[in-house]
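Data block below; observations after.
One protein chain omitted, others in place.
Letters A, B and C mark the chains as written, and numbering starts fresh at 1 in each.
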Amino acid sequence: MTELNELDDLYQEIILDHYRHPRNQQAVEAPDMQAHALNPFCGDEVDLQARMEDGRICEVCFKGRGCSISQASASIMTELLKGKTPEEALELYSVFRRLMFGEDISEEELDGMGELGALAGVRKFPVRIKCALLGWNSLDDAIGEYAKANG
Amino acid sequence: MTELNELDDLYQEIILDHYRHPRNQQAVEAPDMQAHALNPFCGDEVDLQARMEDGRICEVCFKGRGCSISQASASIMTELLKGKTPEEALELYSVFRRLMFGEDISEEELDGMGELGALAGVRKFPVRIKCALLGWNSLDDAIGEYAKANG
Amino acid sequence: MLDVQAIRKDFPILHQSVHGKPLVYLDNAATTQKPRQVIQALVDYYEGYNSNVHRAVHTLGQKATAAYEESREKIANFIGAPSSQDIVYTRGTTEAINLVSYTWAEENIGPGDEIVVTEMEHHSNLVPWQRIAQAKGATLKGIPLKEDWTLDMSTLGSVITERTKLVAVTHMSNVLGTIVPVKEIVQAARRVGAKVLIDGAQAVPHMRVNVADLDCDFYAFSGHKMCGPTGIGALYVKEEVLKEMEPFHRGGEMVREVWFDRATWNDLPMRFEAGTPNIADAIALGAAVDYLQTLGMDNIRQHEIEITSYAIEAFKELEEDLDHYGPRDLQYRGGIISFYAEDVHPHDLGTFVDSYGVAIRTGHHCAMPLMRQMGLPATARASFYVYNTTEEIDILVDALKKALRYFSK
Partner (left out) sequence: MLDVQAIRKDFPILHQSVHGKPLVYLDNAATTQKPRQVIQALVDYYEGYNSNVHRAVHTLGQKATAAYEESREKIANFIGAPSSQDIVYTRGTTEAINLVSYTWAEENIGPGDEIVVTEMEHHSNLVPWQRIAQAKGATLKGIPLKEDWTLDMSTLGSVITERTKLVAVTHMSNVLGTIVPVKEIVQAARRVGAKVLIDGAQAVPHMRVNVADLDCDFYAFSGHKMCGPTGIGALYVKEEVLKEMEPFHRGGEMVREVWFDRATWNDLPMRFEAGTPNIADAIALGAAVDYLQTLGMDNIRQHEIEITSYAIEAFKELEEDLDHYGPRDLQYRGGIISFYAEDVHPHDLGTFVDSYGVAIRTGHHCAMPLMRQMGLPATARASFYVYNTTEEIDILVDALKKALRYFSK
C-alpha cells in the first residue's frame, strides 16, 4: 500500500519519538537570543531561546504547539544547535532547506544533519514543508536579532 | 436583408427628421418646471423646461445632445406635451414605456401616441430603449419636482 | 428525498482518485465543488458572448449585460431581497463586509459607540470591525457561547445596549456549525436602533434564507461556497440604507458625470461596482442559484441533517480518543463537525486521512479567538454538502480510526 509507505516515510519513528518526547524544554535563564515563529495558516508555533558562550550556542530551549512535523523538527534542531556558532547554525539551516526543496545534498552534508535526515519524507508532502521549517524560521530570526544587537 | 429592415424600422424617416430638425428648441422664459436627464453610460443628455397655464403645459422646450433616438424621442415628446396636464403627460409616459418594453398597447392608446409610434422599432434594440426614454425621464423628474413645490 | 447519486453525476471533480482511493470531499465549508451546469455557464459565456457590460451597443455587449443583470435578479430572488437593486456584487463575503466597514461604518460609528459580534466569528467578520473600533474609538463586544455551543441569547439584553450602533453576526459558524437565531438578534438590535449585518457565508448555501423576513440591514455571502465559481459573491443592503451610503471603490461604471476634479454617482447598485465587474462569474453564480433551487433548499438542508446525524452517530466509535464540538440539537446546527484528538495533531490527522482519499480541513478555520475560547490549538473539520453520502462518512471514520491507531503505536 503506497499510502502507508509514504506515510511511514513521513512519520518515521524518530519523528514520532521527538513529537511525543520533545527535547530541550527547559527554559534558558538569561537567554542571549530568542524568537517566536508562527505559521499564520495553521497556527503552529515555536518559541526559541538560546544562551551563547565563547561565540557558540551552549544552551537552548524551545516551547511549541503544533503538528508532529513542526515540533519534531524543532526538537531535533535544538539538539543539533549545541556547540555551533551562529554561522554554523545558519549553514545547517540552509542545507536543511535544500533537503526540503528536493535539491541535491552531499554525503558529508547528510552526515552533518544527524537525525534531521529523518525529515526527508516531508519532501513528498509539499504542504508540510513549512511545518518542518517553522522552528528554523525562529532560529533565523533569533540569530538575525542577535547579530543586530551584538554587531 | 434583415439588418436593413430592422435598421429601417429603427431609423424611421420621422425619427431622422426629428433628429435633424429637433422641435421646440427655444428657451422657455420663466419656466414652471425643468429637469436634466443624463444617461451615465453614454453621456446623452436632455434638458427640459416647461411653462404651465391653467394646470396645463402651455410652452415647452428641450436642449439635448445625443443619439438620434434620444433626441428624436425628446423632440416628439415636446410636441405631444403641449396642452396636457401633468397627469396626462405621465399617463402618456407610462403608455410609451409599455410600448418600449413590448407590452400590449390598445388601438386607442396607439392613436394617442402620435408620432411616438415611430419609435416602436426600438424594441428590437433593447440597449437603445434607455435612449428613447431619456427625455421622458427628465419629464418625470420635472413633474415630480413641480408637484413637490406646488403642494 | 434527493437522489444523491444523480446529483454526484453533476459534479465532474468528484469522480477521481486521490492517492489511489476515491476522493471523499469533506471540505465544503471552505469551498464547495461546482456542478457541470455552472462550469458550462462559464464556457458558454466565454465561447459565446463575452463582452464588457453596461456601455456597449453591440450584440455581444447586450447579451452579456442582460445575463449579468438577470443573474442579479436570480440572486435577489433566491435570498428574498425586495429588488435586484439591493444586490451589490462583490468578490465574496470578505469584500462585502469590508465594503460595509469602509462606507456605512466609517460614517456612522463614532467614539463610545459599540459594535456587537459573537464569540465565534470568522476573521472576516471580526477584523474589519477591529479596524473601525480602533479608528473611531468604538468598542467591540461579543455575545458569548453557552456550554452547548449555541449563543447565550439571555445576554442579548446586556450586550446590545443603547450605545450599540451595529450588530454583526454570523448566520452559521464555520467551526461549530451553530445556527444563530438571527431574527431574534435583529429584533433586539431594532429595539436600540442598531443596524444588523449578517455573515451568511455558511448559511445561504445550506438553508433557505429570506433577508426581507429577517429584516436585516446587510447580508453578505460568497458564491464559491454555494456551487458557484470563485471570485464572486454578494452583499444585500436594505434600500433605505444603501441609498444613503457613500461609494467605496471609485472608477468607471460607478459614476454619473465626471469632471477633472469631481464626480457624481451612478444609480444603485452600480454606484458600488467600480470598474469592470467579474462578469463571467456573476453569470455563473446565477447558474448555481438555478441549480440549488432545482434541488430545493429545504431538501438540501434535510439531506445535511441526515448526513450530520449519521456522522455524529458514527463518531461514537471514536469517542475514547477524539472529541467533537457543536450543538447536539440538529435544528440549530449545519453540516459541520469539528474534532480534536489529544494524541494526533489535526494536521497529522489531515495528512493521514488524505492518504485515504479523504479531504478534511485542519487548523484554526480563520477563527482564532474561538480556538482560544475552546482551549485548542486547532481542530480538524469535516463539512458536508448535498453530494456527500453516508458511505463517505464511513470512509472518514475508518480513516480516522486508522490514524488514531497509527499514531498511538
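Assume a residue touches a chain if its C-beta (ideal position, glycine included) is under 8 Å from a C-beta of that chain, and two chains touch if they have at least 3 such contacts.
These numbers come from a predicted model, not from an experiment.
Peer 1: Looking at the whole complex, which visible chains does the left-out chain touch?
Peer 2: Visible chains that the missing one touches: A, B, C.
Peer 1: Who touches the missing chain here, C:F78, C:Y102, C:Y325 or C:F384?
Peer 2: Among C:F78, C:Y102, C:Y325 or C:F384, only C:Y102 touches the chain that is not shown.
Peer 1: Considering the whole complex, which of C:S51, C:Q85 or C:T390 touches the chain not shown?
Peer 2: Missing-chain contact among the listed residues: C:S51.
Peer 1: Among C:I39, C:V192 or C:L318, single out the residue that touches the unshown chain.
Peer 2: Reading the full complex, the residue touching the unseen chain is C:I39.
Peer 1: Which subunit C residues touch the hidden chain?
Peer 2: The list for subunit C reads 12-13, 16, 18-19, 23, 25, 27, 30-31, 33-34, 38-39, 42-43, 46-52, 55-61, 91-95, 97-98, 101-102, 119, 122-128, 130-131, 133-134, 140, 142, 222, 224, 229-232, 248-255, 257-263, 274-281, 347, 350-351, 354, 358-363, 366, 368-369, 372.
Peer 1: On subunit A, where is the contact patch with the chain that was removed from view?
Peer 2: These residues touch the chain not displayed: 38, 40-42, 126-128.
Peer 1: Go through subunit B and note every residue touching the omitted chain.
Peer 2: Answer for subunit B: residues 2-4, 6-7, 10-11, 16, 41-45, 65-69, 71, 125, 128, 131 touch the chain left out.
Convention: only the chains that are shown with their structure count from here on.
Peer 1: Round to the nearest whole Å and give the separation of the Cα centres of subunit A and subunit B.
Peer 2: Centre separation, subunit A to subunit B: 77 Å.
Peer 1: Let me have the rounded angstrom distance from the C-alpha centre of subunit A over to the C-alpha centre of subunit C, please.
Peer 2: Roughly 38 Å, centre to centre.
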